[in-house]
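Removed from the display is one protein chain of the complex; every other protein chain stays in position.
Naming follows writing order (A, B and C), and every chain is counted from residue 1.
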Amino acid sequence: MSTVSFASDYQEGAQPYILERMASTNFLKMPGYGTDEICASARERIRKACACADADVHFLVGGTQTNATVLDALLAAHEGVIAADTGHISVHEAGAIEAGGHKVITLPHRLGKVSATQLGDYCDTFFSDLNRDHMVAPGVVYVSQPTEYGTLYSLSELESIRDVCCKHGLRLYVDGARLAYALGSAQNDVGLPDLARLCDAFYIGGTKCGALFGEAVVIPDPQLTPHFFTLTKQHGALLAKGWLLGIQFDELFAEDRYLSLGKPAVEAANRIRAVLVQSGHRLAFVSPTNQVFVVLKDAAAQCLGNMVEYSFWERYDKDHIVIRLATSWATTDEQVNQLLSAFSQL
Amino acid sequence: MSTVSFASDYQEGAQPYILERMASTNFLKMPGYGTDEICASARERIRKACACADADVHFLVGGTQTNATVLDALLAAHEGVIAADTGHISVHEAGAIEAGGHKVITLPHRLGKVSATQLGDYCDTFFSDLNRDHMVAPGVVYVSQPTEYGTLYSLSELESIRDVCCKHGLRLYVDGARLAYALGSAQNDVGLPDLARLCDAFYIGGTKCGALFGEAVVIPDPQLTPHFFTLTKQHGALLAKGWLLGIQFDELFAEDRYLSLGKPAVEAANRIRAVLVQSGHRLAFVSPTNQVFVVLKDAAAQCLGNMVEYSFWERYDKDHIVIRLATSWATTDEQVNQLLSAFSQL
Amino acid sequence: MSTVSFASDYQEGAQPYILERMASTNFLKMPGYGTDEICASARERIRKACACADADVHFLVGGTQTNATVLDALLAAHEGVIAADTGHISVHEAGAIEAGGHKVITLPHRLGKVSATQLGDYCDTFFSDLNRDHMVAPGVVYVSQPTEYGTLYSLSELESIRDVCCKHGLRLYVDGARLAYALGSAQNDVGLPDLARLCDAFYIGGTKCGALFGEAVVIPDPQLTPHFFTLTKQHGALLAKGWLLGIQFDELFAEDRYLSLGKPAVEAANRIRAVLVQSGHRLAFVSPTNQVFVVLKDAAAQCLGNMVEYSFWERYDKDHIVIRLATSWATTDEQVNQLLSAFSQL
Partner (left out) sequence: MSTVSFASDYQEGAQPYILERMASTNFLKMPGYGTDEICASARERIRKACACADADVHFLVGGTQTNATVLDALLAAHEGVIAADTGHISVHEAGAIEAGGHKVITLPHRLGKVSATQLGDYCDTFFSDLNRDHMVAPGVVYVSQPTEYGTLYSLSELESIRDVCCKHGLRLYVDGARLAYALGSAQNDVGLPDLARLCDAFYIGGTKCGALFGEAVVIPDPQLTPHFFTLTKQHGALLAKGWLLGIQFDELFAEDRYLSLGKPAVEAANRIRAVLVQSGHRLAFVSPTNQVFVVLKDAAAQCLGNMVEYSFWERYDKDHIVIRLATSWATTDEQVNQLLSAFSQL
């Protein structure tokens, strides 16, 4: 194909060093289910990067199963999870959370985010409602970092959300499917140790961030969910050859690669944003990570589609749509040039 | 380590040609979720091997999630699944089927198998019970081929089971986690086209049969479960980079490799069985595939454990246990020699 | 107590003729689970009132269990139910629908209602979304008649909703917890035969409409859910002494009492509305059934609370709240007078 694709950030395999590690260990006999030494090493590297020596670290394969398993572990039967109405668990997980028995309580998003004020108001109203015992109690707050809109929670925003959680006895869970692109953004002020300090659980995304697959769940307090392993198995989320997940994360956290591997992708996105704005294109909204949201006339979008694969985001008005362009760890300068060249021909 | 391991058949990575394909395609931009051309090719190769041109073929990551997703698709809310009490779904899936809302109805096994007679009797009794509408109706029969005991259903046995299913309106589902070791056994007379003809659904195991991971679900009648894709997503069983699963099966079914790749493993197991019997060891039972079950005195077992990794199967009597030795596609002659040498030192 | 209560419409036992029937049949030996002759008679009377000779009629005990059981019967595993965000299943059933594995998809209400236009737009958007297979498919539309706001769907509104359902392959389910107060309203033009013609399932409320308890589920097409009895049992919704439910409905439908028993309650509510408006009180909104929603200053509400039990509905602004007053089949003229007298003292 002569087209170039910015359709998503999971279109390539993995960082070559991961494939090399897999090849070099292919015939070593390993015990299953994550009980091997590579997983042990990967866990230790993650604990260090999170400055959280006691954390439980579990490796699962994909995002939906991770969200379903973690929320099952964190929620009591009478509780639900609060999320932005744009949250991945609300929209694009085929009802996995509800299939596990829990309501997703949605609050209206602002650029993919919910605020501590919204959460506090919701909880205040809920816990003062005379009928609250007939209703689903909020048990967990779910946020994505970065969000589905590519936006970031600031450290002070997350701290405020944590305060609301503490006040009302809720747990805080951060979905880090694209966490490397938060860590790689100049605007980000939330580090892994902050997440470990503020969250009851969070996951470090591998699938979209340089790995073949895999998400690393970090549970700072190891007492919180003592049966997480069995729940992982019950959710069908336990990989038999667990060391394959260990390899992904042992490599991604060797020399803390994960902390910087999203940076080139964010810089590429920044360059795209800058050039598009300069050339008179309109961004639907500004986000500081690896996703670029552009408003295009229908005809221009169609024309662009002949040269570039992008993803449709939403209709903007009757003549315009918003498209999403995603860069990734694998994006090359040449691909960006090709994209910008295509835009220049619209 | 100087020990040799026969602890399980999923201790290595994958057939080298799979790793090579992954490396060579690593930077091709692929669409997600199994919509790519490699998956399409793999599906087509599987359909041909099954002589079932219209079959739906879905790629999932692991066995437990596959069983949970398929049974969710096949069972109505008021139904349960019948399995041998030794069936993997009954014992070693952490309650995944029940977590999905369905009872596993167990029948006593004979060497890991249930018979058409048992199933027929159960159904006759159930459907003539005046209280049947207060009970869980049998909806699916689950069998493993080979079974957890390494035994095989013959074609005539499966046909009889199919007849019982037809008579009572049940569906038949075969768990083929180790299917390559059935296909590689000289005693086997059930081919993939037979499974496609007799089953409502079955899966072709990859994880234990040469792949890094992956199980290929075959649903011969594509009308049966039109929303299987969404159910896969809901169960957290949809791999984002679906082409990785496509690669596993496209390679395993290139030139029908899958049909023969289990053969060396079965032959190695046959050799182990023969030598052990000759040297006076007792087999707990004879099974014609890649698992060997040996009765050992406690002291002998402990001694062997210093030289060989095996898995504990069950206590035989107060002085003996049964151990399981598993060969695999990756087992070498040298490893078998090392094992037999260890036995000779007991 | 010298206070009078309009706090809800389920504060009394039952119509005296129901208690009498229970007393007179108390020592007749009955078979269980609704297989008795009184249930048979009640079913037949309901079928006649619905002009639907073939309908399946099932008697359950309460509203939440009825909604959970019916929706479990109507929804496939990958589907959810669309409801107004004020719908009882969305808010006040403690997550019963999600506990059964299904998402409640909410649309913004207008006076408790959703429109065919909203539903059509939602379905059009959903079924044209490229990611729809990653999302919960709408499978059932849930509406309440009357709604939680006491409002009514007109026949033409329901017919339009039905058309949307037909167009997109959805089923229509009507929660008739307060159906007698719809049937008793002069503004209502939807009869039981209309419901039977338009719905895939609906229930005729007993608990709030003259019975001790009990809801009668009507499924016009008896082929639709052949295992409803077992699902009822599985949901814990099958009353052992089923004839007690039969008695409620056999009496309520003797001489079609149900069709008119809500009328005095609606007339009492009309009288309250008229007097309050005349005396300068503000109604939060006008609803044509047995619930009256009044805006009161905080101080007035507190004062009224010393004389009348009402239920808090919602905060209106910082100085006012909305209260709800519910009349019922048991409301007397004297109670209405007492209420109006209390208002006149504010």
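Criterion: a residue touches a chain if its C-beta (ideal position, glycine included) is under 8 Å from a C-beta of that chain, and two chains touch if they have at least 3 such contacts.
Being a predicted model, the structure only gives us computed values, none of them experimental.
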Among the chains in view, which touch the chain not shown? A, B, C
Which residue from C:C39, C:V57, C:A84 or C:A99 sits in contact with the chain not drawn here? C:A99
For the chain left out of this view, which of B:V91, B:L111 or B:L346 touches it? B:V91
Which of C:Q65, C:T86, C:N188 or C:T327 touches the chain that is not shown? C:Q65
Residue-wise, where is chain B in contact with the chain that is not depicted? 77-78, 80, 91-95, 98-104, 130-131, 133-136, 312
So which bits of chain C touch the chain we can't see? 5, 7-8, 10-14, 16, 19, 22-23, 25-32, 61-69, 93-96, 99-100, 207-208, 212-213, 230-231, 233-241, 244, 309, 330
Interface with the unshown chain - residue positions in chain A: 33, 72-73, 76-78, 101, 133-135, 137, 227, 229-231, 233-234
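Criterion: only the chains that are shown with their structure count from here on.
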Using CA atom averages as chain centres, what separation in Å is found between chain A and chain B? 33
Per the centroid of Cα atoms for each chain, what is the distance between chain B and chain C, given in Å? 50
Between chain A and chain C, centroid-to-centroid distance (C-alpha), Å: 42
Among the residues of chain C, which ones contact at least 2 other chains? 77-78, 101, 133-135
